[in-house]
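Some notes on the structure that comes next.
Only one protein chain is missing from this complex, and each of the others stays in its spot.
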Amino acid sequence: MKTFTHLDSDNQPSMVDVSEKAITKRTAIAQSIVVLTDEIMANFQDGDLKTKKGSVIQTAVIAGTMGAKKTSELIPLCHPLGLDSCKFSTEIVGNEVIITCTCSLTAKTGVEMEALTGVSIAALTIYDMCKAFSHDITIKETKLIAKTGGKSDYKL
Amino acid sequence: MKTFTHLDSDNQPSMVDVSEKAITKRTAIAQSIVVLTDEIMANFQDGDLKTKKGSVIQTAVIAGTMGAKKTSELIPLCHPLGLDSCKFSTEIVGNEVIITCTCSLTAKTGVEMEALTGVSIAALTIYDMCKAFSHDITIKETKLIAKTGGKSDYKL
Amino acid sequence: MKTFTHLDSDNQPSMVDVSEKAITKRTAIAQSIVVLTDEIMANFQDGDLKTKKGSVIQTAVIAGTMGAKKTSELIPLCHPLGLDSCKFSTEIVGNEVIITCTCSLTAKTGVEMEALTGVSIAALTIYDMCKAFSHDITIKETKLIAKTGGKSDYKL
Amino acid sequence: MKTFTHLDSDNQPSMVDVSEKAITKRTAIAQSIVVLTDEIMANFQDGDLKTKKGSVIQTAVIAGTMGAKKTSELIPLCHPLGLDSCKFSTEIVGNEVIITCTCSLTAKTGVEMEALTGVSIAALTIYDMCKAFSHDITIKETKLIAKTGGKSDYKL
Amino acid sequence: MKTFTHLDSDNQPSMVDVSEKAITKRTAIAQSIVVLTDEIMANFQDGDLKTKKGSVIQTAVIAGTMGAKKTSELIPLCHPLGLDSCKFSTEIVGNEVIITCTCSLTAKTGVEMEALTGVSIAALTIYDMCKAFSHDITIKETKLIAKTGGKSDYKL
Partner (left out) sequence: MKTFTHLDSDNQPSMVDVSEKAITKRTAIAQSIVVLTDEIMANFQDGDLKTKKGSVIQTAVIAGTMGAKKTSELIPLCHPLGLDSCKFSTEIVGNEVIITCTCSLTAKTGVEMEALTGVSIAALTIYDMCKAFSHDITIKETKLIAKTGGKSDYKL
């Protein structure tokens, strides 16, 4: 039966005990979408804006990578984990910046929260870099796309 | 004219110089919505679930408060700031947990990113606490609701 | 012969080299006791205070869990370690809140400092949550209760 | 009437709003006592042990200073604050190492938790440096000695 | 008379008490030089290498900015400070990447260590990004170029 694994029998928050779990290769892919305004998109695309866009995206990717590494500091009941890999890709479709983060690790527990934290921090960084134009920016649809290697795989 | 204030004349990422800005009271309100599954909602509402829901929300609020304090560590070009106040409220409407964070500070620069980071980390924590049931959870519509005290106010 | 393993031959502080040590399952249990005033206990026990007490304890447990994960950042010569498990229990006896933290990890070195740091941060958090009533609060008897899995076991 | 200032009207943990509080010079003095075993004391006092003791104490003082600076990262509802001063003194009486930390800051809120966190981390560091001899070490009586500059002064 | 201000009368490390110091605008400029190999320079300058070089430099600038913000966490006796500004410029002369960081803040104490930490972390990041080619990389001449606003100005 499914249950809140992060609550103990007294409903007190509690880290899951993974000491008896198998060490397997775990992967997780998460995605976040930042919706920018027309004005910001125009400035992304104008003149030397290829460079501007590049700098914004690159700053976000670096922040997202560093954010993924900080997951267990940010999410109270996450286990402190390493990461074997943390990759970002970004795509711009219309006014949307689609950020994808893929994490992997050979460990006793999965890296979903690492991938989700990575895209969230990358999305917040894009917000921060563009907010001088407008605060009409929305981070929408942060979600898990797929994960493998745990008790059960997941695919959106 | 508006511009990417976080890029210098060479389009290199660069912290904004706020040394000449006025010290005023700044506030910002941000919101994030986590969409849970029917199964999770049922477990939130069953039997002693009031307590379960309470523990999940409370863990999220604490994580969000600590996350807001970490904003300048996470977002590369954010100024290191204190916070005079950081308040959360949560509301459950249907399958949605609506998280609101209000930050304030008397300073040279605003606290929008602190409020946005706060709700994002709180939302990720709810995800983490509920993911044993399902990964069909989405964090949607993280956005700024209002801000006051800077060059211009904002209200959604 | 026993020695200060954290000092080198010049008495300079120095991390112990554990590269040749066996990887075994390590556990440690630590305890800290916070002595509150009558007034705080009365407010814990009055009216809806069950909830107040619950919120204070829960905040402390979350802080303690996050604190245990930060041990190697706080204690200069501690090895950076993961944690397979970090559980808290709390009991109130008279005016005393007794906090117990149990950590475990399969690693080359023990997790005593993680358990001790966990209870210490939890105890400080209870202090912080209650200090509006009085500063006549004492954190007493932070100590190790038991450990297993290293060169020698320990039991109080 | 006194109340749990860190709980809101729904008993949810919540940072106190200090935005309207006066900026005054705040000081706080906290103390923690570490009780060592006879064997550890003997090794502190033997031969060149003056140096050994010195290294242990010095490592603890540095860890305590760095820990005091991390207070708002560790204690969930503490405001992020600077520090104008953070001084340690240590005294050895019998088997006890008495650690005192004095913090000061001109700010809207006090630095009690900084001083208490400082002595706690220093005490844990002494534990860590001496535990190769024995785990029969107790950190006893961590408490506030005095504070000035807030709504009311305190003196033990 | 000059003295080790970070040692107290017992030669114990101790944060300087700045509570009585004047709040003035402080600036500091630091520089670090990374000497790369011919092979790395050739790969920087080949084909689309402008982009490669750009990505390496940009990653270093972001890391340096984030590193400057972490100064008081890294250097034991540094006061926890904000920053009003933190700017980087980079220049390539022969095989050398010259990194300059300018920090400013209106505060009771200077920001030399912030500027020096910023360039050091940026330099280490360039090392990390290029080390797949060769470890014959040297970080040379990290030093302060100028500072203003404290008891005495400094200019190299």
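Labels A, B, C, D and E are assigned to the chains in the order they are written; within every chain, residues are numbered from 1.
In this text, contacts are C-beta pairs under 8 Å (C-beta built on N, C-alpha and C of every residue); 3 or more make two chains touch, one makes a residue touch a chain.
Keep in mind that this is a model prediction, so the values were computed, not measured.
A.B. asks: Omitted chain: which shown chains does it touch?
C.D. replies: A, C, D, E
A.B. asks: Contacts of subunit E with the missing chain: which residues?
C.D. replies: Residues touching the hidden chain, for subunit E, are 2-7, 11-13, 39, 43, 48, 51-52, 54-56, 58-59, 62-63, 66-67, 70, 73-78, 112-113, 116-117, 120-121, 123-125, 127-133, 135, 137-144, 147, 154.
A.B. asks: To test your reading of the contact rule: which positions on subunit D touch the chain that is missing from view?
C.D. replies: On the side of subunit D, residues 55, 58-59, 62-63, 66 touch the unshown chain.
A.B. asks: Since one chain has been left out of the picture, which residues of subunit A touch it in the full complex?
C.D. replies: 25, 57-58, 61-62, 65-66, 69-70, 81-88, 104-106
The criterion applied here is as follows: only the chains that are shown with their structure count from here on.
A.B. asks: Hop across touching chains from subunit C and tell me the fewest hops that reach subunit E.
C.D. replies: The fewest touching-chain steps linking subunit C to subunit E number 2.
A.B. asks: From the centre of subunit C, which other chain's Cα mean sits the farthest off?
C.D. replies: E
A.B. asks: Using mean CA coordinates as chain centres, what's the subunit A-subunit E distance in Å?
C.D. replies: Computed value for the inter-centroid distance: 30 Å.
A.B. asks: Counting only Cα atoms for the centres, state how far subunit A is from subunit B in Å.
C.D. replies: 15
A.B. asks: When you check subunit D against every other chain, which residues touch at least two of them?
C.D. replies: In subunit D, the residues touching two or more other chains are 12-13, 58, 62, 66, 70, 73, 76-77, 81-82.
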